[in-house]
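Data first, discussion second: the structure below is written as structure tokens.
Every protein chain but one is kept in place in this view of the complex.
By written order: A, B and C. Residues from 1 in each chain.
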Amino acid sequence: MKISFAEGLAKAIHESLEADARVVLIGSGFMGLNMAARKLLEPSVQKFSDRMLVTPVSELGLCGAAIGAAVCGQRPVVDIGTGSFIFQAFAQIVNEAANIHYMSGGQTSAPVTFYCLAGIRGGGAAQHSHRMQAMLGQVPGLQILAPGSAEDAYHLMKWALLESRNPSVFISHSLLLAETADLAPGAAVPPVGKARIRRPGRDVSIIANSITVPRALAAAEALEREHGVSAELVDLRTIAPLDRETVLQSVAKTGRAVIADECHRSFGVAAEIAATLAEEGLAQLKAPVCRVAVPDVPIPFSPPLETELTVTKEKIVAGALKVLGR
Amino acid sequence: MKISFAEGLAKAIHESLEADARVVLIGSGFMGLNMAARKLLEPSVQKFSDRMLVTPVSELGLCGAAIGAAVCGQRPVVDIGTGSFIFQAFAQIVNEAANIHYMSGGQTSAPVTFYCLAGIRGGGAAQHSHRMQAMLGQVPGLQILAPGSAEDAYHLMKWALLESRNPSVFISHSLLLAETADLAPGAAVPPVGKARIRRPGRDVSIIANSITVPRALAAAEALEREHGVSAELVDLRTIAPLDRETVLQSVAKTGRAVIADECHRSFGVAAEIAATLAEEGLAQLKAPVCRVAVPDVPIPFSPPLETELTVTKEKIVAGALKVLGR
Amino acid sequence: MHAKRVTAMLRMRRFEEQCVELSKAGQLLGHYHVYIGQEATAVSACAALTADDFVFSTWRNHGHLLAKGASPQKMMAEILGRSGGYAGGKSGTLHLAVRELGVPTTSALVGASLPLAIGSALACKRRGSGIALAFFGDAGLEEGAFYEATLLASVWRVPILFVCENNSIPPEQRKRGQYTSSTLPAARLLDVPLALKVPAEAVDGADMDALDECFNRLIGEVRSGGGPRFVEVRCTRWPGNIMTWPELPGGAWQLAWAFGAKPENAQIVDWLASDPLVLYLRKLAAAGALDRSQVEAIDQRARTEMADAVRFALASPYPAPAEAYRHVWA
Partner (left out) sequence: MHAKRVTAMLRMRRFEEQCVELSKAGQLLGHYHVYIGQEATAVSACAALTADDFVFSTWRNHGHLLAKGASPQKMMAEILGRSGGYAGGKSGTLHLAVRELGVPTTSALVGASLPLAIGSALACKRRGSGIALAFFGDAGLEEGAFYEATLLASVWRVPILFVCENNSIPPEQRKRGQYTSSTLPAARLLDVPLALKVPAEAVDGADMDALDECFNRLIGEVRSGGGPRFVEVRCTRWPGNIMTWPELPGGAWQLAWAFGAKPENAQIVDWLASDPLVLYLRKLAAAGALDRSQVEAIDQRARTEMADAVRFALASPYPAPAEAYRHVWA
């Protein structure tokens, strides 16, 4: 069954509402400004209106309430809207949700999901384009889900809503909503925390997450087609837990690593992967690693400026050729 | 002249208030709960009471007001208190202060200083022990000052209050307040953004910031004394700008790197340094780099548990011996 | 004075209509917000300001900037992301700011400009000149940032005027006290600032004379050291603002509508009873202060000016890619 990322989200939300009465929606704008995608949620909005809460523009309060409800037995998902609004709620997410299980000595858990549409989306400018997966990587106790495909949008959302025992930040991306994939019923799904090899290869490993997954896939195909390079694509799927093992195994095989990540270059997801390689995979590295990330610059509105900073297929190809010494 | 870190701060604040009428203090608890250190600020509190604002417990509002005042010609420093309270103000610091210059196309600047006492301080537990230098490293437009010595506490604070043209987060540390150093009048001070070689060495580079600077210095001395190892200590001083060049030069000389950092291990300062080495210093590395950082675990209250997670002299020594293959 | 006000309002309206057209034509990328139906507020409030004052706005800033004297050409170029814009294309519509006109920075986050505005007022108080004025929407009152900013304004007694443009008021309730916006549980929106001892009142945003009286008085009080003031401007949402992306229901606004002609679109017919421009024009005409031909001349100039602004903007090149790396650091 071919589904889109947006369909995957809508399906996961609907099925979760059906499966567990403790699932509550705090907000319902999961598709952002994408009107077509919004329609996909209509059936849930209709059928489960009593499980959706009216939401003033109070991100801190809403996220805190979601945590409190989770702590007391519900399984809420709160729609933060654009990823950049997560900063309004940082105190609750970073200093409450993440710590509750630990500081209660394991007495209490908070299976809450914070959902947002993060990333460089076209015209979002400096204040609506944040990617926060790396920042949140500094927060032990938070799961960071960053699906790069429709099937993972479905699987990870459903897992977060029905199975997870810990707080999760679900990082969606406006520019992924229309991506499609096969949702094969009964196909094996890697456990949460395990990366996926989206494409096997021999010459170079490309490590990607969220929006960079389809771009890296396109890059890998171009590398094959145009340069005879066999690139392996590792889709991290989750930033916490981070599947270092799969990354190390892939690089052990290829000897070369390009990390494609939409975070800012410094202190980004690419930094953590590169550091892991410097620490645990050094002997396998045949060439310096290459981070293909967003420069350390706020996101400008003007389209050509935004494009200049964006991680594209072309830049990933260039990164791969560089680590291959071509 | 021997001064303590706390004296350096107090001296910088006092001299800045004297030198520039635009310097305003929003809050005045710069020394936290350290009563002795608080006394050092008394003269400023007395003399400049009209330049200190009453502060309700409203971190978001206070930081935002400081930014607004800076934008309109003042040079405010806002005392956030414990570093963990910065999350209350994240929306203003991360999404306003950092972006103002850029998104106005260079029209407006915001020379504001956000001050806090961050870090693992003994008994702070999960909610009062945050180190945020790495998280903030994902925010282009923010300067991150993380002095590890009394003289840098003085120089960086004075620079932030009187000279800086951009917003700065000044990361102080309760456990550094009593550290002393020589403040030689007329001694050359490296420009902001330049690391200091605190101790030259041949066999291994130790890269440190904030509280890990004195601990790494002690480790370097122990390495020399007890193991005949000559360790070079690079004190980063600022996390943004980050002086990658000095790190690369040091590692080019020693071939080995240990990064001592109080952030959580994943996505921490150590990750960015290790990534830089994997990308730009790979050929010089004679051994895998070693991160000596805080495990990805919230900070527990209980003293032995806190100690278990803390970056100590001993762990830095062990890290150095490890990269030396001993 | 009347002609000046009418000119200012018509310029805003024609500017915004150009934005809608550009968006439809695919030239204006991303989300944007227009000020149609709220023009009287910016015109009246900014008329009482001086060059020393600071103004803070939101995503819905076009009218505020025009009222402060910004160039429609540079604004439009900015909105289209061109090098000739005020920020060289970096801000777009969301963060339009003109420092030299007292608009140093524009936040597009709900409530976020309010703490900044308090700091600006603090700077005014410290240097002994000017005041701060913050325009914001009714949803601003749902953010903790609004609350903390109000608290600080009250504790520090800084010279700030909070101008909450409540554009969710149905026509019949525009002049009455009840609060009818989104999700604030207050009986009256004013009750929140009042609880923090910030004097607060409401004014009809469709009544230019009431606005003038109100802003002159409140800005006078703030300027003379009276501390913060809060005003809720009650206006009725223009039907073109109800969709996610602004549209022009019934086409461009027609001057004839102010002089008896009836729009075809029923929503517009209803809304005209709340249109500050129509109400003002009718009042002026009734008083013989400004006749239709004078208004037509003003409108013609406004249309020409805004068409020129669009031409200027479209002719302005996009910035060179290397510009992306400038202005990270001052």
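Definition applied: a residue touches a chain if its C-beta (ideal position, glycine included) is under 8 Å from a C-beta of that chain, and two chains touch if they have at least 3 such contacts.
Remember, it's a predicted structure, so these values are computed and weren't measured experimentally.
**Student:** Where does the absent chain make contact, in terms of the chains shown?
**Tutor:** Displayed chains contacted by the hidden chain, ordered by label: A, B, C.
**Student:** Return the single residue from A:S44, A:S58, A:Q138 or A:Q249 that touches the missing chain.
**Tutor:** Answer from the full complex: A:S58 touches the omitted chain.
**Student:** Quick one: say which of C:T50, C:T183, C:Q254 or C:T304 touches the chain that got left out.
**Tutor:** In the full complex, the listed residue that touches the missing chain is C:T183.
**Student:** Using the touch definition from the top, which of B:I3, B:A110 or B:A125 touches the missing chain?
**Tutor:** B:A125
**Student:** Check each of A:G8, A:G141, A:G255 or A:G268 against the chain that is not shown and name the one that touches it.
**Tutor:** A:G141
**Student:** What does the interface between subunit B and the hidden chain look like in terms of residue numbers?
**Tutor:** Output for subunit B: 33, 35, 54-58, 60-61, 84-85, 88, 122-128, 295-298, 300-309.
**Student:** Tell me where the left-out chain touches subunit C, residue by residue.
**Tutor:** On the subunit C side, contact with the omitted chain comes from 142-145, 147-148, 151, 154-155, 183-187, 191-192, 194-197.
**Student:** What is the set of subunit A residues that contact the non-displayed chain in the whole complex?
**Tutor:** The missing chain touches subunit A at positions 24, 53-54, 56, 58, 60-74, 76, 91-92, 95-96, 99-111, 140-141, 165-166.
Criterion: only the chains that are shown with their structure count from here on.
**Student:** If you average all the Cα positions, which chain's own average lands nearest?
**Tutor:** Centre-most chain by C-alpha means: A.
**Student:** Roughly how many whole angstrom separate the Cα centroids of subunit A and subunit C?
**Tutor:** Whole-Å distance between the two chain centres: 37.
**Student:** So the centre of each chain is just the mean of its C-alpha atoms; given that, what is the distance between subunit B and subunit C in Å?
**Tutor:** For subunit B versus subunit C, the centre distance works out to 42 Å.
**Student:** Mind pulling the subunit C residues that touch 2 or more other chains?
**Tutor:** In subunit C, 88-91, 95, 107, 109, 144-145, 328 touch at least two other chains.
**Student:** Do you know which subunit B residues sit against two or more other chains?
**Tutor:** 91, 95, 99, 102-103, 140-141
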